[in-house]
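To start, the structure itself, in structure tokens.
Moving on to subunit A:
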Amino acid sequence: MTHTSGTRRARTDRLVSWAGALAFAGLLAPVLGLVLWSLLEALALGGFELRLFAALVGSLELCALALLFGLPTGLLAGLHVAELAGPRVARAVRMIADVLAGAPPLLFGVLVHSTVASFTGASSLLPSALALGLFIAPAMARATEELLSLVPEGLREAALGLGLAPWRVVLFVCLPSVRSSLGGVALALGARALGEAAPLLFTAGAVRGLGAAVFGDSPSLALGLYASMSSADPAEQGKAWAAAFVLLVTVVAASALGRSVGERRA
Partner candidate 1 sequence: MPLLHTDSLYENELSRLRESVLLMGAKAEELVSRAMRAFSEHDAGAAKRLVALDEAIDALEVAIDDLALLVLARRQPVASDLRFIAAVLKMVTDLERVGDLGVNICERVAELGASPSFPDTHAELEQMGRDSVAMLHDALDAFVRGDEALAREVLVRDARIDEQYARIFQSLVARMTESAGTVDRATRLQSLARYLERIADHATNIAEMVVFMVKGKDVRHSQRGTRGG
Partner candidate 2 sequence: MSASARAKVVVEDLRAWFAAPGRPASEATSALSGVSMRFAENEVTALIGPSGSGKSTLLRCINRMHEVTRGAGVGGSVRLDGVDVYGAKVDPVEVRRRIGLVFQRPNPLPMLSVRENVLAGFRLAGEPVPQAEELVESMLRRVALWDEVKDRLDRPGTSLSGGQQQRLCIARCLALRPEVMLMDEPCSALDPVATARIEELLNELRSKITIVVVTHNLQQAARVADSTAFLHQGELIEHEPTSVVFTNPRDPRTENYITGRFGRTTGS
């Protein structure tokens, strides 16, 4: 009895772990495939050139600036909803954040282009960063709220019981306790912003046409990739593949970093 059920259990165990491994491989394959494919294509078409790095630096700059806009806004909104707002306000803010997070990223570009960009000039870093920031903020707000709601009630009570003002409790007890997770979220959002081209279509270079010079002008690797890939010129396509490779590696690295930051001490 016990023997047969024991072997059956062992067999089930093996089956499940094989299935798991298979699924994992199924997910990993496209990523690895994409990285490899883009690398091979870029090498074959001679896509790697120094200007690529200028674009990468530009991308990172843009990303950093976008985070500078998006993270504090999102964080404050999330804080407000989680700790201070009444249930009705909280529900409203949450809904807006959800709508924004679900909106097509392209729209942010349109929005910024039609408002801010008319003052700053069509293609400068600032409106691009603003558009990306708008894309980041709602996700950050939701993540903040979610993480704060996971802070154990006991911790909050411990701090309040010590006679601390509620805002101090949020700032110095609740937030620090989810600090690393928040850091992870921020990095992951940065990685997504890095790879996002859509919001930039209207704010960075798109309006100025996509030529051979696109890498030089555009601060965005992602946008450059989009533009060059649409070109019929093999050399331009080679650049696109090279850009794709660099972008992929950067995004994967940033995500992994974010994950590891989030997991440490979480």
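In this text, contacts are C-beta pairs under 8 Å (C-beta built on N, C-alpha and C of every residue); 3 or more make two chains touch, one makes a residue touch a chain; residues count from 1.
Basis for inclusion: all candidates are chains of the complex that A comes from, given by their letters.
No experiment lies behind these values; they were computed from the predicted model shown.
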{"item": "Selected neighbour of subunit A [touch, this complex] from 1 or 2", "value": "2"}
{"item": "In the complex, subunit A residues that touch candidate 2", "value": "153-166, 168-169, 172-173, 176-177, 179"}
